[in-house]
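Here the complex is missing a single protein chain, while all its other protein chains stay put.
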Amino acid sequence: MSLVHASYPTTRIGRAASDVRIFWRRFRKNRGAVFGLLVFTILALAALFAETIAMHSPMEPGVGPMLTSPSKSFLMGTDNLGRDIFSGVIHGARVSLLIGLAAAATSAVIGAIVGAISGYSGGWVDDILMRGCELFQAMPRFLFALVIVVFFQNSVWNIVIVIGILSWPRTARMVRAEFLRLREMDYVLAAKAVGMTTRRIIFKQMLPNVMHIILVTGSLEIGSAILTEAGLSFLGAGDPNVMSWGRILFNAQRFLRRAWWFSVFPGSAIFLTVLSFNLLGDGLNDAFNPRLKRVQRQ
Amino acid sequence: MRSVHRNRWLVVGLVVGLLLGLVGASATAAPVTMVVGLSADPKALAPTDTDNDACPAFRIYSALTQSDENFGPAPDLARSWEVSEDSLTYTFHLHPNAKFHDGTPVTSEDVKFSILEVAAKRVNVANRALLPSIGSIDTPDAHTVVFHLNYPNPEFLNPYYGVGPRPTFIVKKADWEGTDFFTNPFTRSPIGSGPYKFVEWVKGSHIIVERWEDYWGEKPAVERIVFRIIIDPTSMALAFENDEVDWVPYTILMSEVSYLDGLPGKDAEFHGTPCSDSISLRFNLRREIFQDIAVRRAITYAINRDRIPDLVYFGGGIAATGQINRTAFTAPWHNPNIDQVPYDPEMAKTLLDAAGYPVLGDGWRFHITIKHSTFFPEDIQVAELVKADLAKVGIDARIVSLDYAAWIDQTFVNGDFDCNLSSLCSGPVPTAMGRFISTNAVPVAWANDMAFSSFEYDELHRRQSSEVDPLKRNEYLYRMQAILVEEQPMVHLIHRGSASAWNSGKFTAEPESFWKGGLGYFLMRMTGVKPV
Partner (left out) sequence: MPILDPGDGRASMWTYIVRRVLQAIPLVLLILIINFIILHLAPGDPVSFYVQGGTGVTEEFVAQMRTQFGLDKPLGVQLALFLRNAIRGDLGYSLYYQQSVIAVIGARMSVTFLLVGCSMAFAVVVGITLGVLSGRNPYSVIDRINTIVAVLGYSIPVFWFGQVLIIVFAVYLKLLPTGGIPIAAIGQGGIVAWCRSLALPTLALGVVQLALIARITRANMLEILGADYITTARAKGVSETTITFKHALRNAILPVLTVIGVDFGALLTGAMLTETVFNWPGLGRMMLDSLLRRDYPVLMGLLIVMSVGVVLLNLITDLLYAYFDPRIVYT
């Protein structure tokens, strides 16, 4: 049996397109992952077109009577200051997505660089960087973020930076593990023999091959970042100038009995979003590494 | 096989016995117990502490006076007293049988020590009013205390600001003399002379006091009080609804008041807080932009104060017309004749344009920050409403939420702020107006953060703090309130109310102002509280 299909493309672009098609076929089979992708698309649309979809400004008090249940004019009811919760949830999508993406991107960049250098160099450089990794992992991320945000300032940017800086170890470890493996590969040895600088080898040759790992850990990190930000806002440490989902839950705490919609809608939004990113990440993971999916029927 | 059966029945018998034992244990007669809900632990049960939570402490300690239902002085440790003609000498006669919980008698030496040494260590407004006025204290015999004042002090007999429960609990001199007040074990296991004895305190959970059977005064009917500490206001409301708490003084969720009041056997009501402060938006007069009174005026026009009490406090509060609240404790000193600045956003815009702050390219006239403390949970909502109002007239106000320590640091100590949303509570006596005198513009907590300075105001304050004639005193106080509105160093937003809840199905209170007016929380004995 020939290992190469008769119509296997020969050009680089052709091969890439074929890879994508194969990848998509695998991905499509995972229903959870497709659901995740769907939710993500809806969120992105909501974030982009928030002003059009939401009828009121999320921060505007008194657009409706306070604490009314969901109705035609206020799809998700109003909060205790008479603000439209639906608008809050829609705009909150933008906030959460931004924070999640920014924080995940920060941690991905830091993690990738650290992991690459650590994995490639080995020796004492690796040792030191891995100790640093352990240090950051031993510090409870949420508590540390809380300390920083409470003591310094609760602006959105502080939150993003703090989450990003505290989350890189996971990506770093995965990238490092892969680099340890790739380091011995022929094309790397060849590049070294030819005299390419370390920097070029790492960035041009090896990193592109770990992109899928970064992507997977990145999408899982987004969910994690969104949960962390929601937790911070829930405790009151979030940015009061921005209406995020966690912030709405913070306001809702006192009204659990009176206004179930105040807590149910934003909470479900957080839940669904994190769920979708987790499913997406899992789906990507499975689609990239089908050989790991070994399931036996009995 | 038979042994297995026997074992099985043994086990069944044990289980049944255990269950019966559990049921039986909970069915023994319990003393008449009232559960009071507190929203935070008191810092300590020692009079050396700042006295936010007088409620548990006042059950354990006595003071010279307690409060009657009109907020005037009634006898407590002092059975009677005389005032000299010139109001400079007060003579108190102590109850001859007054004892401490360990049996030793309460003497005038204890009173003198408690006021001059212990109360002096506490730093709050009460001491500001009381202590400087006391020149010396004489103790001619064990049951007589004579105060010689430096100047006539109109608040001397006031139970809140004078020799009453809040500032001056009486402790046993022998227990405290010569010790370090912070590490003295009596801060956590207090010995007082009040009707209840301290039993135990589990921080974060509860404080228990029991009726002292040898109490020298009128013994209350409630035999045991459990102060349950429930920090989350929703949990507190639910606990009250489920009969787990009988009395919630001051901290019942205002959004739940009408619902709880409607339940059978339960009462909940709004009432004023004993605060002479308004919740106000204060301008940092060190900043150039706020030195222009037109800007300050414009901001006042822009804010819709009337909707704040309903939206934030569910009706438990009123829009402020000046510094001093026109309801509850502070009504006698309220000036009803101050010209008000109405809500008029168009006027605000006109004023701002004329002052030289037109709307710029980015859609805003200028950017400021509003700093507030997370210690007072409703402040953030007031800030959000203000922010929205200012946005409508083109001012971008960024809210900065700070924890208490950082807030004090940035606003009072360092003067680093644009607008300070402050809801400090200074006690129901106008001596607190003294905060705004120019000599108080110092980097110390709770002082004059705005750096407001008016010679007329300073002079008036000096006069009113030693004026015993209430009519004349009000002349000065009225003018002071008017100055604060005319000069506009701050925008008086609202006077916040509070709400309390009472389990009327289990207990009655005589007079009702014990719980409805908040008097019983701080200042009245539990003698009027009886089980139903």
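Which chain is which? They are A and B, in the order written, and residues in each are numbered from 1.
The rule is short, and it goes like this: a contact is a pair of C-beta atoms (placed from the backbone, for glycine too) under 8 Å apart; a residue touches a chain by one contact, two chains touch by 3 or more.
As the structure is a computational prediction, the values presented were derived from the model and not from experiment.
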item	value
Of A:Trp24, A:Phe49 or A:Phe152, the one touching the omitted chain in the full complex	A:Phe152
Hidden partner chain, touching residue among A:Arg141, A:Arg176 or A:Arg247	A:Arg141
Contact partner of the left-out chain, one of B:Ile208, B:Ala268, B:Leu285 or B:Ala441	B:Ile208
From A:Ser18, A:Ser155 or A:Ser263, residue that would touch the chain that is not displayed	A:Ser263
For chain A, the residues touching the chain missing from this view	32, 131, 134-135, 137-144, 146-148, 150-152, 223, 227, 230-231, 234-235, 249, 252-253, 256-257, 260, 263-264, 267, 270-271, 274-275, 278-279, 282, 294-298
On chain B, residues whose C-beta touches the chain left out of the figure	22, 25-26, 30, 33, 35, 43-44, 50-52, 123-128, 182-183, 187-188, 199-200, 202-206, 208, 224, 226, 228-232, 234-235, 238-239, 242, 374-375, 403-410, 413, 424, 426-427, 432, 434-435, 442, 444-447
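By definition in this document, only the chains that are shown with their structure count from here on.
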item	value
Chain B residues within the chain A interface of the complex	232-234, 237-238, 253, 255-256, 259, 307, 311-312, 374, 380-381, 383-385, 387-388, 398-401, 403, 406
Chain A residues touching chain B - in the complex, by the definition given at the top	59-62, 66-67, 80-82, 150-151, 153-154, 236, 240-241, 253-258
